[in-house]
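Excluded from the complex is one protein chain; the other protein chains are retained at their positions.
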Amino acid sequence: MSENKQVVNEIDHSMYDFKDVENEQDFYRLKEGLSKETVLKVSEEKNDPDWMRDFRLKCLDIYNEIKMPDWGPSIEGLDMDRISSYVRHKSDMKGKWEDVPEDIKNTFERLGIPQAERESLAGVGAQYDSELVYHNVKDEVAAQGVIYTDLESALRSEYADMIKEHFMKLVPPTDHKFAALHGAVWSGGSFVYVPKGVKVEIPLQSYFRLNAAGAGQFEHTLIIVDEGADLHFIEGCSAPKYNVANLHAGCVELFVGKNARLRYSTIENWSKNMYNLNTKRAVVEENGIMEWVSGSFGSHTSYLYPMTILKGDNSKMEFTGITFAGKGQNLDTGAKVVHQGKKTSSVISTKSISKDGGIGTYRSSVVIQNSAKKAKASVSCDSLMLDSISRADTIPAMDIRTNDADVGHEAKIGRISDEAVFYLMSRGISEEDAKAMIVSGFANPVSKELPLEYAVEMNNLIKLEMSGH
Amino acid sequence: MSEQSLLQVKNLSVSIDNELPILNNINLDIKPGETHVLMGPNGAGKSTLGFTLMGNSHYCVTEGNILFEGQDITTASADKRAKAGMFLSFQNPYEVPGISLSSFIRNAYHAQTGAPVKLMAFQKSLKAAMEILSMDESYADRDLNVGFSGGEKKKAEILQLLMLNPKFAILDETDSGLDVDAVRTVSKGIEEYQKKKDGALLIITHSTKILESLHVDYTHVLVKGNIVHTGDGTLVDEINANGFERFL
Partner (left out) sequence: MNKDLNMKVNVLPVLTYNFLRLNDSTILASDIRIDSFESPKLNVVPAGVTVESSVDFEKAGEVFRAYKERIQVTTGVPGDPNGDTSYRDKDQVLRTGMGIDVDEFMTEVSAKADIYTVDEGVKVSEPLVLHYDLKDGDGNVSAQVIHAKKNSEITLIMDYNSDKDASGFLGISTRILAEEGAKVNIVKSQLLGNGFLHFDDMGGACFEKGAINVIAVELGAYKAWNGCYINLSEKEADFNSNIAYLSRDDHELDINYVADHRGKKTNALMQFKGVLMGEAKKTLRFTIDFKNGSSGSAGDEQEDTLLLSDNVVNRTMPVILCQEEDVDGRHGATIGQLGEDLLFYMQTRGIDEEEAKRIMIKARLESVARMIPDPELMQKVIYFIQGIV
């Protein structure tokens, strides 16, 4: 027991919420607000090709035209005039850990990033504010032809055409206001290409740290898993807490080829002043498999619904997600799927926990088009209410346009039963620990999908939330 | 009989939601190493007594006290009682998805002793205890009680009894719903616990199957919330032959 507590305290005080000592003169920061000038400035900083610069300006126009969403959590607290869309350290991206500037290195070491790489990852990318500060792939993985690099370098490499062909094609800037914003000021993120037939045995990881106050992070992740290839990609996110709003409007575009498989795992622990308006989307070709594992713990406000388009026949998707909405949080999360191909199948399984006035909303859509004969879709969402000042809402939608589909849907809302707590207490476990244990058990179907160290991290986050720190 | 009492129940009355009492003026005195049997027809309040002794807040003590090793624990929470050395084997053990039986026992052991659990030694003793109970090893990794049959659930309770080694254990209807073989196995587990010299037991049952191979010191008969008779181990046989009728 005392051991557990110590772990909790350790994470609480040191793991995420520390603020790095920044020497301001080491950082380049774009003036707050969004205008044609800022967008051009970002483009100049990035040394964009012409098409990208024009694309950014087009996105800005779209951003100015599209209305704010009227259906989700309030984003009134987000004032774009007070967000700097570009902050970077004045040093370049490094390929060797030793060369990363000391202050940034300290941050990531405290988060355990290079350590994780040594132990269990095939490659690591680390983004600090708007730019990647570190990118490295293990030699044997690189030797298989796997490309894992920052998107900017990739734009100037032999993959330039491939990127132009795919960039914001799956998530067009017209999709919603923040997709347009992303298109206008995106910076950083990763490009991954796994060639035909290559199976990457251990995961690649990107870690995003937004350290500057009043800033936005707009990284773009583009992953192409070619025919028959296999990849597990992990992203982690964190930021220290400030009193001003921060914004994360990243974009993830995933292309899963014929017979390929991609697993995309996220543990999101943004600080509780973050507006997390992230867009993730995958398209899956014939026989391909897309697996999402998503844990949402941080942020002040979240809009997050990874979407999968099952385009090819027999393609599959599985979404496993957990959301823990604590004090002051409004987390609106879920998943979207569109079945187009024959015999496509989707399984969405989510857990949501609400506590201390937090608002947890599960929102989803399952669309089965007329072409998706013999499609199968199943949705199950469980919500756990830990008190009566919180909210747990379930807002799923189904749109089915063929009769040759098999669709099942289940939702449940409940609480921790007194009997279960008493049973555990009768074995000597304190009430608080008993509840934490039941919640961990509730979350287990998600944590067991994660690599061990992330599962441990997730359980620690749950304990942390349960102890109310 | 100068020996110190382990559990003392003094003039205990219990009710739910301020309604009529379910238990009236119950008195018990259990010393280390003793085995007490609480018998009585269905609905007599036997399980209520078990829950109340273990501190289920659903049951409200309206009068009297519960003392464990001389300390008044009447208002202590269930985990405090467990840490003090009490144990309750549930009639209907709760299913807890997501936590394996073995990690649960490890957690409970750790919570009670505060000592770090040595994994190898723990697994060894778990395996030994499971063997006594003829439990398949695979149960250790299954979620606690989830999808267990009635018999497996009862065995898992006795497994926890053996692993946690309390000073005093209440076994609530541990034999109900079990076939002959399972009763024998469970009895074997309980005997194993009795072997530990100081372990004391309160066995709640409305049948006598489980008592056949166990040594019993005292038998209490509970009817309509009152202990109407207390005798020695031979009372079990008498009830076995004649039922409860003469106490009703």
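When the chains are written out, they are named A and B in that same order, and each has its own residue count from 1.
Assume a residue touches a chain if its C-beta (ideal position, glycine included) is under 8 Å from a C-beta of that chain, and two chains touch if they have at least 3 such contacts.
Since the model is a prediction, treat every value here as computed from it, not as a measurement.
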Displayed partners of the chain not shown (whole complex): A
Which residue of A:Ala160, A:Val244, A:Ala397 or A:Leu452 touches the chain not shown here: A:Ala397
Sole residue of A:Arg156, A:Lys412 or A:Lys448 that reaches the chain not shown, by the stated touch rule: A:Lys412
Residue among A:Gly33, A:Gly72, A:Gly145 or A:Gly197 touching the omitted chain: A:Gly72
Which of A:His135, A:Arg363, A:Lys435 or A:Lys463 contacts the chain that the document leaves out: A:Arg363
Absent-chain interface as seen on subunit A, which is shown: 69-74, 330, 332, 336, 357, 359, 361, 363, 365, 367, 370, 383, 385-415
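By our rule, only the chains that are shown with their structure count from here on.
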Subunit A and subunit B: spacing of chain centres that average the CA atoms, whole Å: 48
Residues of subunit B that touch subunit A when the two form their complex: 51, 54-58, 77-79, 81-83, 87-88, 90, 93-94, 96-99, 104, 107-108, 110-112, 114, 116, 143, 160, 164
Touching residues on subunit A, where the partner in the complex is subunit B: 1-3, 417-420, 422-431, 433-434, 437-438, 440-445
